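Accompanying notes for the structure given below.
Moving on to subunit A:
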Amino acid sequence: MSEFPEHDPKDHCLDESLKEPTDSLIVHATARGIAPFILLIGLYVFFHGHYSPGGGFQGGVLLAVGFLLLRLSLGVRLSQIVMPHRLTLRASAIGALLFVAVGLSAVIMGGNFLDYHLLPIPGLAPEYLRYFGILLVEVGVTVTVTFTLVAIYDELLGC
Partner candidate 1 sequence: MTSDMVYTTPIPFLAIMVSLIAVPLILLSRNRPNLREGWTLAAALVKFALILYLLPAALQGRIAEFTIIEIARGIDLQLRVDPMGIFFALVASSLWILTSFYSIGYVRGAHEKKQTRYFASFAVCLSATIGIAFSANLLTFLIFYEILSLATYPLVVHKESDEAYRSGRMYLVYALTAGVILIAAVGWTYLLAGSADFVPGGLLAGIIEDPGIARALFIMFMVGVGVKAGIMPLHSWLPRAMVAPTPVSALLHAVAVVKSGVFGVIRIVGFVFGPDTMQAFDLNLILAVFAGATIILASLIALRQDNLKALLAYSTVGHLSYIVLGMALLSPDGFLGGIMHLANHATMKITLFFCAGAIYVNLHKTEISELDGIGRTMPWTMSMFAIGALGLAGVPPINGFVSKLFLCLGALQADQLIMLGILLVSGLLNAAYFFPIIYRAFLRKGDSNAARFKEASLSMVVPICIVGVLSVLLGFFPNLFFHFYDLAAAAVDGITGITSDNVLAGTLP
Partner candidate 2 sequence: MIGAEAPVFIPLAFLVSAMLALLLGVISRPLAYVTAIVGSAAALFFSVRGLQAVLADGPISYHLAGWMPPLGIELYLDPLAGFFCVLLSGITLLVMVYGRHSVQHETPRKEVPFYSLAMFLVGGLSGMVMTGDLFNLYVFLEIGALSGYGLVAIGDKRAPVSAFRYLTLGTLGAAFFLLGVAFIFISTGTLNMADIARVLLVSQPTTPIMLGMALIVVGVGLKMALFPMHAWLPDAYTHASSTATALIAPIGTKVAAYILLRVLFFMADPEYVRHDIHLTDVVGYLGAVGIIWASVMAITQKEMKRMLAYSSVAQVGYIALGIGLASPLGFIGAVLHVINHAFMKACLFLVSGSFRLRLGHSSIPKLDHGVGRVLPWTSAAFSIAAISMIGLPPTAGFFSKWYLALGSIEQSNWVFVAVLLISSLMNAVYFFRILERMYLKPRSASDDGKEAEMPQQAAPANNEAPGSMLVPTLVLAAGVLVLGIMNAWGISHIIEPMIPEGL
């Protein structure tokens, strides 16, 4: 990673080297090998946020880093199959909308915005409604963070 050639400034789009799968066997192997684990850790961090440090944002960043490692190793073109960059921003908007929707459903049930104990899930005590409310909200956060970070990476890379 450390040796970047000074590239031609007129080349506005991405470097060809990142478009195709990487030549370096080490990068290829480590990145492709580690990426699934990072994704898994990301999911763990997200779901375990209620009991230990972690939560939506951290999980989201880890997931994004996992996808970005795939981008690095597979090259931009191939990794589109895993995560097409046309979708990223829209998916993150959907994540934020999910957050708002959770909040608004409480309003519809007659409470204040984001008041989880009024969520329309039957058969749960208010404390557990809050528990799941937080979880739902964190899903939204995770989706947004994951996809946005990938989107920012894509944009910075210029493809």
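Just so it is clear, a contact is a pair of C-beta atoms (placed from the backbone, for glycine too) under 8 Å apart; a residue touches a chain by one contact, two chains touch by 3 or more; residues count from 1.
On how the list was made: all candidates are chains of the complex that A comes from, given by their letters.
Only a predicted model underlies this, so the values are computations on that prediction, with no experimental measurement involved.
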Candidate touching subunit A in this complex, from 1 or 2: 2
Residues of subunit A touching candidate 2 in the complex: 89-90, 93-94, 96-97, 100, 104, 107, 111-117
